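The structure appears right after this line, and notes come after that.
Shown here: the complex without one of its protein chains, the others still in place.
Up next, chain A:
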Amino acid sequence: MSADLSLFNREAALLVQEYPELEHVMIQGEIPFVHGQLLLKDEEGDLITEYSIRMEPGPDYPNWFPWVFETGGRIPINIDWHIFENKGNCCIASAPEEALICRKGITLTSFVRFQVIPYFFNQLHRERMGFFLNERSHGNLGHLEFFMEEFETKDVSIVIKLLNEARSRKEPKSNSRCICGSKRKYQKCHRSAVRKIAALTNMELDHYLKIANDFISDRKVPKEDSITNF
């Protein structure tokens, strides 16, 4: 897989219309990018702060997020600040979350609005208050946290049941009891969450099932993650 550069360029042209502090740069023979100031404003449109950023298509846009870099030296290249230390790009979301968002379809504009701006607001929260408002754990535990949040449970065994349900590709009848054990009807309980997660491929679901099963069996989360492309 490789990034769709022509799509990136088309979308970048639209992005800079909406965000005029960003500039779209295309140089013959080089990877295009967008750079400039990302303005964070309050609800009344007053500027709170701005970050210098650079956005590149990454290796597989739009199947995965573009790469975003903070270029003003305001955020350290440190995994505890959710910056990948090998390339210096921002870790915006856990891998399954990112996969699902991309599978649903993103544009650069929607990516900036719904992912990048909230991420930098969270960085600002960390800068001003000393901690992120919300964050995922590092590694595969962060993936599990995503599924636990999606399925609204802290019980990994329920995550496993629901991931298996998504993996089966067969939906129970709407009036059936939910497999989570809540005694509620499936359609009122986990149907929409399972449908959402079912957008993951079998390979991905198998991978996350393994992480969840390993967590249950020995409370250990594998360090290596073979699915993400980071």
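Observations, loosely collected:
What we mean here is this: a residue touches a chain if its C-beta (ideal position, glycine included) is under 8 Å from a C-beta of that chain, and two chains touch if they have at least 3 such contacts; residues count from 1.
To be clear about the criterion, contacts and distances are computed from a predicted model.
This complex has a chain not shown, and the name its UniProt record holds, of "Dihydroxyacetone kinase subunit DhaK", "ABC transporter permease", "Cyclic GMP-AMP synthase" or "DsbE family thiol:disulfide interchange protein", is "Cyclic GMP-AMP synthase". Of the listed positions A:A13, A:I48 or A:I216, the one in contact with the omitted chain in the full complex is A:I48.
When you scan A:S2, A:Q17 or A:N134 for touch with the missing chain, the hit is A:N134.
By the touch definition given at the top, chain A reaches the unshown chain through residues 40-43, 48, 73-76, 78-80, 82-84, 90-95, 97, 114-115, 117-119, 121-122, 124-125, 127-139, 142, 146, 149, 225, 228, 230.
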